[in-house]
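Below you'll find the structure, written out as structure tokens, and then a few comments.
A single protein chain has been removed from this complex, and every other one stays in its place.
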Amino acid sequence: MWRSRRTARSALQQLTTIAVTLLGLLVMTFIIGRMMPVDPVAAIVGEDATRDVYENVYRKLGLDRPVWQQFLFYLRDVATLDFGVSIRTGQPVLNDILHVLPATIELATFAIIIGAGLGAPLGVMAAVNKDRWPDHVIRVFSLMGHSMPIFWTGMIGLLVFYAGLGWVGGSGRMATFYIGLVPERTGFLFIDSAMAGEWDVFWSALNHVILPAALLGYSSAAYITRMTRSFMLDQLNQEYITTARVKGLSSRKTIWRHAFGNIRVQLVTIVALAYGSLLEGAVLIETVFAWPGFGQYLTSNLIIGDMNAVMTCVLVVGLIFITLNLISDLLYRVFDPRTRAS
Amino acid sequence: MTAATQPRRMPQSLIALRNILAFLMRSPTSAFGLVVLAILILTAIFAPLLATHDPYVQDLQNTLQRPGNGHLFGTDELGRDIYSRLVYGSRITLTIIFLVTIVVGPIGLLVGTVSGYFGGWWDTVLMRITDIFLSFPSLILSLAFVAALGPSLNNAIIAISLTAWPPIARLARAETLTFRAADYISAARLQGASATRIIWKSIMPMCLPSVMIRLTLNMATVILTAAGLGFLGLGAQPPLPEWGAMIATGRRYMIDHWWLVTFPGLAILAVSLAFNLLGDGLRDALDPKQMNKR
């Protein structure tokens, strides 16, 4: 009985935290929007509008009101999902973002699979061989990935694997002559091409995603490796590991079935957070690979100073981060028997 | 090790520093980090002596020259010597490191110590703000800030600083909480010292060593963010020989002239790897639990 009440209270606490974070997020995007050097009125009416038109729009945008009222207007707009129109495309910003997001999600998902698939086993290996040469090699290898300027690695990768060796596709999500061939239903190229039965497009997409995803994954592997290593070291000193050894389990089974089993939940949390920070790398690598995703949308709007688009992009990233935090927290509750209410 | 676990007492802090350095030099990876950073600093100081050409002088007769022939790393699209530009670029990198440190350190210290010392309402508000900043990917936030402030090297530094202070504040707060109850703080309070004075004279100096270490740990991220901003054209502007911006311009000629992007990239890689290796060594030298979080 008291247990459920406690659960309810912690849920309430968490909701408050989320609400406060969200509000902070909105304040931040609002401030960034206010600071933008671009005149929002001129952006709408054009440079050579008459003074009357200008004044009219100025009032319509609420720019004559005090700042706190403007903020309330902004909250109202956000609540009704009205993020304004992009100056560059003339489309509602939200539509634009929803249109480009799948490309980034596809890239980031491949990247996190590679990053976790590389980082977790390496971390385990480093922990098992602590302070011996595999540990040192893995440490340098993973820190290397973390230290590379991803935009530069992307270029060198293109130079070597595309221009030099021809192993992978070049820029973009698929070869140019496939563009427009597959009807866009979900926006996820792999799903769309599979649904349309266009397997050539599917392979082309795979050929194109593999290099940026591998580089992005490698850069995130350092964090996953380091955390896996430190989690594993904690577990390997536990007494239940001795129990497993006493039972006659081989060290391989002890490590993977018992120790790794116990860090799975923590690992999921770390991977979820790493997924969020992949978005960061995506901004840079999308520029290099001409990947028509969220990162490219954001940077191209930054450069021309499209206020609505930039504010909304920052908001979306913030939302994704909050959601990922929430999901990792939930996964923790669901998968760990100790936190699960019986 | 025993001195490294107690880096707070001021007279001991120098001994601690020496011990930490000795510890770091024993590990080949962190020694590599130290050496690279020493090279970076020396290069920046002696740039005019080390450079073979003027980094800004164009030579349109000699554009896109291969490495060799009097140009160690070749020349760029305007005939400028890439090696000399890299040498002078180290000054920009060092400037970024220096300015970010002197902006982020004080802000983080101030927020953290005030939050930790006063507690209660102050603590709640300040830490909530810190959390909001922390819940953002730092590059995206810096991007947005630079866009709002306008692209330039100084604005890039401001934007990076704006996103780099929260972990420092967190650390300073945690440190302050451990000192707040100490007897000499109570003694100072009983003697009528003001809160400002206690924070300034007693608490801040105590937090300083761990804050400095933490700044080192975060410096690799700062370098990469700065280079990323430069690459996107939001940081240092041409003709400044900033390494990220050099890669951005070299990108157009990349396919036929690999040296334009390769060498600046290697320079960035070397410096950020140096900081990461050094940070990793420091993490080992000091309490591993405390430094685990990024």
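For reference, chains read A and B in written order, and residue numbers begin at 1 within each chain.
Methods note: a contact is a pair of C-beta atoms (placed from the backbone, for glycine too) under 8 Å apart; a residue touches a chain by one contact, two chains touch by 3 or more.
Assume contacts and distances are computed from a predicted model.
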Out of "Lactate utilization protein C", "Linoleoyl-CoA desaturase", "ABC transporter ATP-binding protein" or "Anti-sigma-W factor RsiW", the chain not pictured bears the UniProt name "ABC transporter ATP-binding protein"
Neighbours of the unshown chain, displayed set only, are A
Contact with the hidden chain, among A:Val140, A:Leu249 or A:Ile304, goes to A:Leu249
Considering the complete complex, of A:Arg173, A:His208 or A:His258, the missing chain is touched by A:His258
For chain A, residues touching the missing partner are 238-240, 242-250, 258, 261-262, 265, 336-338, 342
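Note that in this section only the chains that are shown with their structure count from here on.
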Touching chain A in the complex, chain B uses residues 29, 128-129, 131-132, 135-141, 143-150, 220, 224, 227-228, 231-234, 244, 247, 251, 254-255, 258, 261-262, 264-265, 268-269, 272-273, 275-277, 280, 288, 292, 294
In the complex, the residues of chain A that touch chain B are 20-21, 24-25, 28-29, 32-33, 35-37, 136, 139-140, 143-144, 146-153, 155-156, 158-159, 163, 223, 227, 230, 276-277, 279-280, 283-284, 287-288, 298-299, 302-303, 305, 310-311, 313-314, 317-318, 321-322, 325
